[in-house]
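Left out: one protein chain. Kept in place: all the others.
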Amino acid sequence: MSEVAVRPLTEHSPEEIERVKNWINTEEYKEKNFAREALVINPAHACQPLGAQMVAHGFEGSLPFVHGSQGCASYFRSTFSRHFREPAAATADAMTEDGAVFGGQNNLHEGLENAYTLYKPKLMPIYTTCMPEVIGDDLNAFIRNAKNKGVIPEDLPTPYANTPSFNGTHIHGYDSMLNAILKYLTEGQKVEGKCTGKLNLIPGFDGNTGNLREYKKYLEAMDIPYTMMADITDVFDSVCDGEYRMYPGGTKLEDAAESINGKATISLMKWSTTNTMRMIESEFSGEKVIMPLPMGIKKTDAFLMKLSELFDKPIPQSLKDERGRAVDAMTDAHQYIHGKKFAVAGDPDYLLGIVSFLLEMGAIPYHIVCSRSNKKFAKEMQALLDTSPLYGSQGSVHVNKDLWHMRSLCMTDPVDAIIGDTHCKWVARDAKIPHFRIGFPVMDRVNIHRTPVIGYQGAINFLTVIANKFLDIKDETCEDQWFEMMR
Amino acid sequence: MSEVAVRPLTEHSPEEIERVKNWINTEEYKEKNFAREALVINPAHACQPLGAQMVAHGFEGSLPFVHGSQGCASYFRSTFSRHFREPAAATADAMTEDGAVFGGQNNLHEGLENAYTLYKPKLMPIYTTCMPEVIGDDLNAFIRNAKNKGVIPEDLPTPYANTPSFNGTHIHGYDSMLNAILKYLTEGQKVEGKCTGKLNLIPGFDGNTGNLREYKKYLEAMDIPYTMMADITDVFDSVCDGEYRMYPGGTKLEDAAESINGKATISLMKWSTTNTMRMIESEFSGEKVIMPLPMGIKKTDAFLMKLSELFDKPIPQSLKDERGRAVDAMTDAHQYIHGKKFAVAGDPDYLLGIVSFLLEMGAIPYHIVCSRSNKKFAKEMQALLDTSPLYGSQGSVHVNKDLWHMRSLCMTDPVDAIIGDTHCKWVARDAKIPHFRIGFPVMDRVNIHRTPVIGYQGAINFLTVIANKFLDIKDETCEDQWFEMMR
Amino acid sequence: MAERKPIEGITKERTEELIAETLSAMPEKAQKKRAPHLGANEPSVSSCAVKSNKKVVPGVMSQRGCAYAGAKGVVWGPIRDVVHVSHGPIGCGVYSWGTRRNLMQGIPGVTCFPLDFTSDFQEKDIVYGGDKKLEKLLREADELFPLCKGLSVLSECPVGLIGDDINAVTKKMEKELGKLVIPCNCEGFRGVSQSLGHHISNDSIRDFVIGKREFLDAPGPYDIALIGDYNIGGDVWAAKPILEEMGLNVKSIWTGDGEIEKIASTYQVKLNVIHCYRSMNYMCKVMEEKWGIPWIEYNFFGPTKIAESIRAIAARFDDTIKEKGEQVIAKYSGMAQAVIDEYKPRLEGKTAMLFVGGLRPRHTVGAYEDLGIQITGTGYEFAHQDDYDRTAPEMAKGTLIYDDVSEFELEKFVEEFKPDLVGSGIKEKYVFQKAGIPFRQMHSWDYSGPYHGYEGFKIFARDIDMAINSPTWDLVKSPF
Partner (left out) sequence: MAERKPIEGITKERTEELIAETLSAMPEKAQKKRAPHLGANEPSVSSCAVKSNKKVVPGVMSQRGCAYAGAKGVVWGPIRDVVHVSHGPIGCGVYSWGTRRNLMQGIPGVTCFPLDFTSDFQEKDIVYGGDKKLEKLLREADELFPLCKGLSVLSECPVGLIGDDINAVTKKMEKELGKLVIPCNCEGFRGVSQSLGHHISNDSIRDFVIGKREFLDAPGPYDIALIGDYNIGGDVWAAKPILEEMGLNVKSIWTGDGEIEKIASTYQVKLNVIHCYRSMNYMCKVMEEKWGIPWIEYNFFGPTKIAESIRAIAARFDDTIKEKGEQVIAKYSGMAQAVIDEYKPRLEGKTAMLFVGGLRPRHTVGAYEDLGIQITGTGYEFAHQDDYDRTAPEMAKGTLIYDDVSEFELEKFVEEFKPDLVGSGIKEKYVFQKAGIPFRQMHSWDYSGPYHGYEGFKIFARDIDMAINSPTWDLVKSPF
C-alpha cells in the first residue's frame, strides 16, 4: 500500500483487544520480548550526566554546570527535585545549533561568567551532555582559555568530566565526575609522610540521604574522623526554616583536598566508583578498601569490623546493641517474609545489597534485573546467590534486561512482591503485587529517601515496611472468617 | 415459654440476616447503640494491674509480683509479649478459693520466698488484682510480716500498690505503682539543699520504646543529666544476641532513690501520672512540670524550650536541624493529608498528642473516642480543637464510649482513616478505611513500638506512614487512566 | 503400639540428674511441691511418672491461666452465634478478646460475635452487686444483636466473692428473651488452672444447654459430633472435611466455629469423636451415661496418626465407612508423602521440646516424628493423671516429663537438652528466641495454621522448617 492514500480509521474489535491483553502475559510473548535486539522498553537506568550532577551537588558551595543544551540540565534538576522533594540548583551553557558549527566555547565562557557572577559558587564542576560529546569539544582547552581570558578567576576550581549519555549509565557519570573533582582538588596536595588520620568515605550513587546520615552516625559512634565524599546529606535533606540556601551543605573543599593524605579510603559502592577508586589507589596515601553496600546484618558487620581494624577502634556498645535489636527484629518477623519470592530491579550495588538482605530473611530473590551492566556483575550476583543453597538457588540474574522484560518474567513466573525504584510500579500493578520502593528515583511516595535501608537500623526499617505491607494485604483481602486480632 | 421445652433449631432467613447486616450501619442503630447504659462492647482500655506491671518492669532487677490469681499475671504477661514481642517476666502468688476464706497472706509469703530465691530480684513491686481487693487483704501488714518472718530480706524493696480492676484503667494502675515505687525508694533520701542536677523524666504509660529512646536522644544532645522513671526501653526492646536476660534494663534503683533530690521533674503524660506528680509535688525538691506528650512540632518545641529553660542549656544545632527537616517533611507532604478526616481512639494523653499532630498537618480529627476518662479530659480536648477553627471545629469528643460506638460513628458519618491500637482494626475493616496503629496494644504488626511517634522524628515517621498509605490506596484502587508515575 | 527406641543422649539417669539439680535451687517447701511434677518417662509403666492438677506453687512463675480463661477462652468463646459476656471488671474480657485464634464463620456483629462484651464493673457494682446491671445489659445485647442464638454469662472473680446470683438472672432472662441464656460460674480463683474452667463449662452445658434443642432433620446412622476441636487457625475446617469424606455426618462441633443450638441437640448423634480429651471428656461421659452415645478419641496431627484415627473411627461404623476411610487415607497419602519428602531431609535428626495445654503435648508428637524430629521433653499446663497416662507411651524412655513447669525449670531443661525447637506459648516464646533457639507458639500455631488434618500437616511442616531453618538464627551471634 502507499502511505499517501487516505484510509478510514482503523478499528480493533473488543475480542482482538482482549486477545492481545492476554497474549502479552504469555510465555510466547515473553520469548518474543526477550528476543528484542534493538528496542529498549522501560529501562531502569538514566544517563551519565545525571550521576555527574549528583556528585557535583555534593560539595561545599558547588554549582553543577552542564556543558550542553539547557534542556538536559532541566531534566536532571527536575529528576532530583522529584526524588528528594528539594531544590537542585544547577545551570547550563545552553548550547544550540550554532554550537554544532562553531563548537561550544562561546557558550561555555559566557555561561561560566554569568553563573559565577550571579551565584558565587566556590566550585563549578562541569560535565557534558550529548552535543559537545558528539562534536568533540575540547573542554580542557575551553576552560583554560576561560581562565586566561579572565572570564572566571584562575583559582576557581573547575573540574570537568566527559559524561557521554551514549555510554554507561548514571553510575558511570557519578564515577567520572567524582574522579575528576577529587583529582582536581587533591592535585599537589599530597605531602609525603603526612597523615590526616581521617577516613575518606565514598557512599557511591545513593539517593538515600538517610543512609549517609547512618554512616556518619557509625563513624561518630566509633570516634573515627572522616570526610564523606560528595556528601549530599544536607544538600538533599535540608531544613525548612524560612530561608532558602542555594548551598546548604556538601563536602568541605579543604577536606576534599586533604583527603589525599587520609588514613584510609572506603568505597561502599564498587560499581559506581571503579575509576575513582583506581585513581585513589594510585594517588592517595593510606589504605584503600572497596566494600559492598552494607545492607543486611553481615555486610554491616563487615563494614564496622573493617572500620575497627583500620582505625584500631573498638565497636562501641551502642552499635552492638543496635545490632542486637536489628537481629531481634529479624528473628521476630522472619515468619512474615520467609519463603516469599521477590523480583528486584536496580543498580548493581543496590541489587547486591537487597539480595543479601533478602537471603538473611529467608526470602527468595527470584527475578533479579539490572537494565545496564555486564557479565562480571552477573557473576558476582550469582556467587552471592550461591552462598545460600536453600534460598538463593531459585534466583535468576538478568543483565541488560529492562522493566518490560521484568514484566514478562513476573507475569509468566509470579512473585510475591517487587523491590525497585518508582518505575517498577507498572509491573507491580499488572502483577497485582506490592511494590517496595528503594533506589532512585522514587517520585510517588514521601520520605523514602530519608529512611535508611543500610546498616542495622536500615534492616529494621526495610523489614518493617515489607512485613507490615504483607500483613496489611492479609487483613484487607482475607474473608471475614480469616480476619483476626493477632498476626 | 419455658426454657426446658425442647425446641427445633432456630433459623434466620437470608433476608433477615441481610436486613440486620445493613441495620447495624444505620443512624437508627447508632441511636440504640449510644443509648446503652450497662453493656460495654469492645472497650479500648484495660485494667489497673496491667499498667502497674508496666511500671514494675521498668526498674533495674525488678520482678513484678501479682498478688492474686496466676491467671491475671498470665494475661498481663501475654499482653506485653504480644505487643513488644519480648519476654515479660512476672510472677504471682496464685491465690485460690481458700484465699477467699483465709485471705492471701500465706500465698503472698510463699510466693515472695520462692520468687526471691529463684529469680533473685533487686526489687519486687507488688500489685493486686480483683480477689484481694474484694476481700480486703492488708498488703501493708502482710509484707511487714513476711519480712519479720524472714521470708524475704528486710532490705529487699517491696513497694506495693492497690490496683483494683473495677476502678479506672491501666493508666491509673501505672500511676499508683509508680507513685508507690518512687515513694518507697526515695523514702528518707531527701537531703536538704542537695541537688543532683538531674532531670527526672516520667514518660507515662507508653508502649512505644522508640519514644523513650527519642527522649534520651534529646537529653543527651542537650547534655542534661537525667533519670528516666520506669524506663522500659531496654526491658521491652532488648537485644537478641543468644543470651536471655531476665533483667535487661530499667531505672537504676540508686538513681530512683536520688530522684527526690533532682533538679527538676517532668511528666510527659498528665493523665497517667496524676497521683505520682501530686506526691512529687509535695515530696521532691526541684521544679515540677507536667507537659503534654510531645507529638507534633509545637509540643516538641515546648518540651525542648522547657528543658532549655530548666537547665539553662541551649537547644543544639542538631535538634534545630531535626526540627527543620521535620517541618520540611510536613510542608512537602501536607497535600496528602490535608483535609482528611480521622477517627481516633486511645488513652487521653495519646489522644491529645495525635490530635495536635493532625491539626498541624491540616487534617481533621473527626471522631475522638476515649473509652474511659472524664469531663475534664473532654474539656481539655475541646480546648485543643478550638485552637484550630479551620481544622478542629468538626471534631467531636466521645468520652466513656467504646469501639462499638466508634463503629456506629464511622458507619453513619464516614472518615478517611482510623488511628488507634490493634483493637480498632474491626471498625477499620467494616468502614473499609486504613488503620494507622499507635498506642497499646499493637499485636498484629511488627516494630510499631520501635518507631517513635513523638518529637520531630516521630512526626516524620507518622506522616510517612499515613501519606504513603493513602498513596498506596490511590495506586491500588484507581482505574488505569488515573494510574501515574508521580504522586 | 511399639515402644519408641531411645533418643541418643537421653537417659533416665541424665534426666533425673537434671531434675534434681534444677530442684536444688528452690526453697525446700517448693522442692517438695514441685518434685512430683517432674520425671523421666517410662513408656512401659501404665501409670505415669508425674503428679498433676495441683495448685500452682506461688511465686515460681507458672504459665497457667485461670478458670475464666478455660471457660471464656477455651470452651465458650469459640461458639460463634452466642454473645459471651465477661461479667465483672474490664480486664479479663479485653485480654481474652481475639487472642486465642478460634476462628469463626458468619458476619461479625450480625451472625457471629468475635467481640468483647463486658459489664465493666465499677466500685459501685462491687458494693451494690451487679445482678441488676447484668439483667439490663443482657437486654441491651439482645436488642443490638437480635440474631444471636444465645447469651453466656462468664463470671470473673468479684462476682463470686460479692455473692451475686447470676443464675437467677440468666434464668429470668432466658424466659424473657426466649433464647438460651447460660450462666457459667467460672471465677478465676476457682480451682488450680484453666482446667476447672473447662469442667464448669461442661457443667453449664449439661445443666443449661444440652437437650434443649433438636436437629431439624431426622437422625441418621452416620451422625457424629466433633468434640474438642476449637478451630485454632482453622483446624476444624481442615478436620471436618476428612470426617465428611469418610461418609460421616458432622452434626455439631464442640466448640470451634460451633453453634449453640446444635450443641444443644448433640444428644441425638450416634458417636462423639473427641480430639481434646482434657477439656471435653466430661461431657462425652455425660452423653454416654444419659443418652448412651459412645465416644472415641482421635488424633489428626500428622499422616501417621490421622490414618490410625480414620481407621479407628471407621471401625465404629459399617463397611461403607470403613471403605471410604481407606479411600481417604489413600487419596491423601501421596500429598502427605510429598510433604515429608520435601521437609524431612531438612529436619531429620532434630529434636524439640514441648510445653502446651490440652492434648498437644502428646498429640503432636507423631507429626514431629513424621518429619524426623524427636521429642526430648514434653509437659502440660493443666493436665490430669489421665493425660499423662496417655502421654507416657508416646514418648521415648527417659525423656523429660514436666507438669505445670515454671519458667525457671523450663529454662534449665532447655539449656541442658539444647533442642532445635521449642514449642510452647507466647510467654515463653521470646525467652528462648533471645537465646537463639527456634520457637513456635503451639497454642496459637504462631498466627499460622490450620495444623489439623492433611491440609494442616502441610502447613505444620512448612512452619517447623521455617522456624528451624530460618537464616536469621545464624545472625544471632555477633562476630564482635
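For the reader, a short list of remarks on this structure follows.
In this document, chain identifiers A, B and C correspond to the written order of the chains, with residue numbering beginning at 1 in each.
Here is the rule we go by: a contact is a pair of C-beta atoms (placed from the backbone, for glycine too) under 8 Å apart; a residue touches a chain by one contact, two chains touch by 3 or more.
None of these values were measured; they are calculated from a predicted model.
Across the complete structure, the visible chains that the omitted chain touches are A, B. The omitted chain makes contact with just one of the residues A:Leu112, A:Leu139 or A:Met485: A:Leu112. Considering the complete assembly, chain A touches the hidden chain via residues 1-12, 16-17, 20-21, 24, 29, 32-33, 36-43, 45-47, 49-50, 65, 68-72, 74-79, 81-82, 85-97, 99-100, 107-108, 110-119, 129-131, 134-135, 164-167, 169, 238-245, 372, 404, 407, 423, 426, 430, 443. Take chain B: the residues that touch the chain left off the picture are 297-298, 301, 304-305, 308, 315, 320, 323-324, 327-328, 330-332, 334-335, 338-339, 359-362, 388, 390-391, 480-487.
Please note the rule applied: only the chains that are shown with their structure count from here on.
The distance from the centre of chain B to the centre of chain C, each centre being the mean of the chain's C-alpha atoms, comes to 32 Å.
Work out the mean CA point of chain A and of chain B, and you get 41 Å between them. Centre-to-centre separation of chain A and chain C, using mean CA positions: 53 Å.
Shared contact sites, meaning residues of chain B that touch two or more other chains, fall at 82, 85, 238-241, 423, 426, 443. Across the assembly, chain C contributes residues 97, 99, 107-108, 430, 433-434, 476, 478 that each touch 2 or more other chains.
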